[in-house]
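The structure under discussion is supplied below as structure tokens; questions concerning it will follow.
One protein chain omitted, others in place.
Labels for the chains are A and B, by order of writing; each one numbers its residues from 1.
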Amino acid sequence: MFNTSLKLEKRPSDSQTMSYLSPLLAIILTLICGGILFALLGHDPLEALYTFFISPLTDAYGWAELGIKVAPLLLCATGLMMCFKAKIWNIGAEGQFIMGGLGGSWAALQFLDATSSWVLIPIMLTGMASGLVWAAITAYLKTHFKANEILTTIMLNYIAVNALLWAVHGPLKDPQGFNFPESALFVDATLLPLISDDYRLNISIFFGLFALVAVWTLMSRTWVGYQIQVLGEDAKAARYAGFKENQLTWFALLTCGALAGLAGVSEVTGPIGQLIPSISPGYGYAAIIVVFLGRMNPIGLVFASMLLALTYMGGEMVQMEMALPKSLTGLFQGMLLFFLLACDLLISYRVVLVKKVLDKKVSPSATIDAAS
Amino acid sequence: MKSLKTLVTALTLSATVMAQAADNVKVGFVYVGPTGDAGWTYSHDEARKYVVDQLGDKVETSYVESVAEGADAERVIRNLAAKGHDLIFTTSFGYMNPTLKVAKRFPNVKFEHATGYKQSKNVGTYMARAYQARYLTGLVAGKMTKSNVIGYVASFPIPEVIRGINAFTKGVREVNPDATVKVVWVSTWYDPAKEREAAETLILQKADVLTQHTDSAAVIQTAEAKGIYAIGYHSDMSAYGSTAHLTSAVHDWRPIYLAKTKAVLNDTWTKEDIWYGIKEGVTDIAPLNDAIPADVKAMVLAKKAALKAGTIRVFDGPIKDQSGVEKVAKGASLSDGDLKGFGWYVEGVDGKLPKS
Partner (left out) sequence: MDIDLITNILYATVRTGTPLILVALGEMVCEKSGVLNLGQEGMLLMGAVVGFMAAVTTGSLFVAVLLAIVAGILMSLLFGFLSITLVSNQVATGLALTIFGAGLSAFLGSSYVGVGITGIEPMSIPFLSEIPIIGKIFFQQDPLVYLSFILFGVVFWIFKSSRIGLQIRAVGENPEAANAMGINVHKVRYMAVIFGGAMTGLAGGYLSLAYTPLWAEGMSAGRGWIALALVVFASWKAERIMLGAYLFGAASIMHLVMQGLGFEVAPNLLAMLPYVATIAVLVLLSSNHMKTKLSAPMSLGTPYRPQV
């Protein structure tokens, strides 16, 4: 009987090396497990993995498409990051995205005879304002009634979906569209400029990157950002220091609403080009994963949104090329996330082989903050 | 079934005449739901499998399921085109504009879009006259109801759904002028539990025959549990309630998919706007339940034969709208154009058409 076992031991400080190695390790583990899974299903594992992870990005078109998916994810995730830093559990980016798309579409439809791209400015602003207003409801309910934001944002997401359905079946329906639930096509002047005419990628990717840099600067270099961080880390201390908790809550939620709204309006004036009943394939929810996967770090957010976008595209590829079902994409994403989360353990802990401690004296314990 | 064979034979014959055959074709399908939805997407995928069965190694198919009708659709369609597919079926209304955009960039690839109204040089459209089967099932419902209230669980007020409600109601009223059709909108294509709730609501309001225009079989199951009748949609739903299930209005995309694939194979493809129904076997009714009296069965089958022969049309006048205003005079009929943009209820539907 060996009296040894594997134990987790907290590192004195987080390992820098591991924070880079852990995603790599996770990806390798996913590739191994994925390969086994593909082999069990009777496919050549190497070919399948190539199709899933590499083939979507073998040409410029693939990269442009990746950018189209990264832009909304990044915008939503940036806003969410700010909320989560303040420990405001905003699950509502999806609803804010939808309202942004809805408001922006309404604006775009007011300019059906526009010829100058300047009209894009009021359209984008309307979209941002719509997302902002949607987030303001949550902020109001939270600051005035202490209504929990997890609940209100989930409910508001559903309400937003129904509002979109109502609008697209009703007031915003294309009068010439045979009663089908979609708006008229937006005119060229109201569409976001493309980066290159050969691809669909538009300037919204710059919005995403700019927002990320701006929010990051705000969080790390300004007084407001500092207050938000403190509020998230220790609400009592924040109150003691005289920070205005309600104002900070409003600020974080409204910023997130505006960014998610911008993502929404960029989607309808970008790759979609009209209002339709399903403008979001769940970007607002996926962005939550991006925030945690990216460890609330700007570079991390960029890579996490790229990785997530890639798994969706890879899922389409394996369906097309290898006739594998879509459900496999979910399995794969789940597996990848599980491994990433598990490997992140190695950043703050190391695995050591220890002799079984017979003396069960309890040593001072430590907790790790969920958001760190 | 027979009509299917005739059609196939006819097309095969015409195909042999045009002897400029390609060796094999790659056909791509874009589905809006999972192939496991038991409804709309399922019916398309069954037809895809049939094409593979029929043409063997002459055809290679691939599909992408659960493709959101947003920005993703265009990429999927484009990738299918770029990967050497010769023919691509996009099977939901929301793919209309993405299909057209991609088609412009791939002039040599043929596209077929289901339920849309825009065509281009290499984009054809196809649709099923499901309303014909709806009308026939309406006849059954009108005869089988005792309470004279028939429940209809509907998804969204789009022309396709409204057309179905109107055709169904027309059938009901033709055999039972006292009956009305009550509609409940669930605002979803697919949520079995909600569909069940809607069905129960209709039963509370005295409905004793139910039908649905949503994707699951929950309505049939509810009827079975409550001991009333129901009529299915999309596919034969008798497995979900052997006593309750009277019949179903079903789609059969096989003739279209086979014919179009062969056309590309033989290089005879042209863009068309096809709207096939009972005659071509694309729309049909499932076998009638034995609970239906023989004379009713005979009447329904006679009407089906008449529809097939073209001696009657579902929306032959006189047709009144809900307010009693005559919309179609006796001897006239609604045109296909009218049907495609249906935006009002015929007399006999209980409740107002949502303005939204």
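Brief remarks on what is shown
Keep in mind that, in the parts below, contacts are C-beta pairs under 8 Å (C-beta built on N, C-alpha and C of every residue); 3 or more make two chains touch, one makes a residue touch a chain.
From a predicted model like this one, the values you see are computed outputs, not experimental measurements.
For the chain missing from the display, the contacting residue among A:Ser55, A:Thr78, A:Thr126 or A:Thr152 is A:Thr152, taking the whole complex into account. From the options B:Asn79, B:Ser92 or B:Gln221, the residue with contact to the unseen chain in the full assembly is B:Gln221. Taking the complete complex into account, B:Trp185 is the one of B:Phe93, B:Trp185 or B:Phe315 that touches the chain left out. Where subunit A meets the omitted chain, the residues involved are 7-10, 141, 145-148, 150-152, 154-156, 158-159, 162-163, 165-166, 169-170, 285, 288-289, 292-293, 325-335, 337-338, 341-342, 344-345, 348-349, 354, 357, 362-370. Remark: the residues of subunit B touching the chain excluded from display are 33-38, 42, 157, 182-188, 190-198, 200-202, 204-205, 215-218, 221, 225, 235, 239-241, 351-352, 354-356.
Basically, only the chains that are shown with their structure count from here on.
Across the interface of their complex, subunit B is touched by residues 61, 65, 68-69, 162, 165-166, 169-170, 178-182, 185, 200, 267, 270-274, 276-281, 312-313, 316-317, 319-321, 323, 325-327 of subunit A.
Those residues of subunit B whose C-beta lies close enough to touch subunit A in the complex are 28, 34-35, 62-72, 74-76, 78-80, 82-83, 93-94, 97, 117, 156-159, 162, 187, 340-343, 354-356.
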